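Missing here is one protein chain; the remaining ones are kept as they sit in the complex.
After this line comes chain A, so read on.
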Amino acid sequence: MASIARTFMAARPAMLRLAPRAAPIARTPFRTFSSSRMSLLRKYTKDHEWVDLSADHKTAVVGISEYAAEQLGDVVYVELPEAPGDWIEQGDAIGAVESVKSASDINAPIRCKVHSVNKALEEKPSTINQVPEDDSHGGGWIAKVDIDEAGVKQFEGLLDAEAYQAFVSTVDEE
């Protein structure tokens, strides 16, 4: 979703500076109710997707970052992938969102196979704007996926929270 990142750059600079960047990572209370409470690790892509890997390395949850959600502007529709679906390669579309007349793809952060989707987003797409990094019930996560060894390997190559925040701040300064 690098594309999305620039969408509102010139229009909402003040918003960007004020945005609480570290908030989602620190938001542990949500995890208590999460089906992925076993989750050990969250990593990010440079395209602004996040992925939570389960402890057993068999499943993961994916979504888009707070940064991406801000850049998108008001999300009016989320097109979810089919569940259960086929294997999706890293970087291929796993869904799509529409905001401010723009259709944007959401890409698979790692090779994965969708086993369930966040149906609540169909009724309430704005959840993506409110809690994009929340993987619990009522959160803005996109899909729960199965992963294989290739996906785990790709996961290792992604950015951890700190590296992602650093990346985002360089994007902003450009």
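The definition used in the following text is that a residue touches a chain if its C-beta (ideal position, glycine included) is under 8 Å from a C-beta of that chain, and two chains touch if they have at least 3 such contacts; residues count from 1.
Convention: contacts and distances are computed from a predicted model.
**Q** So which of "N(6)-L-threonylcarbamoyladenine synthase", "Putative lipoate-protein ligase A", "KLTH0E01958p" or "Actin-related protein 2/3 complex subunit 5" is the UniProt name of the chain that got left out?
**A** "Putative lipoate-protein ligase A"
**Q** Going by the contact rule already stated, which one of A:Ser54, A:Ser104 or A:Gln154 would touch the omitted chain in the full complex?
**A** Hidden-chain contact among the options goes to A:Ser104.
**Q** Contacts of chain A with the missing chain: which residues?
**A** Missing-chain contacts on chain A: residues 1-7, 9-11, 47, 76-77, 79, 91, 93, 96, 98-105, 107, 122-123, 174.
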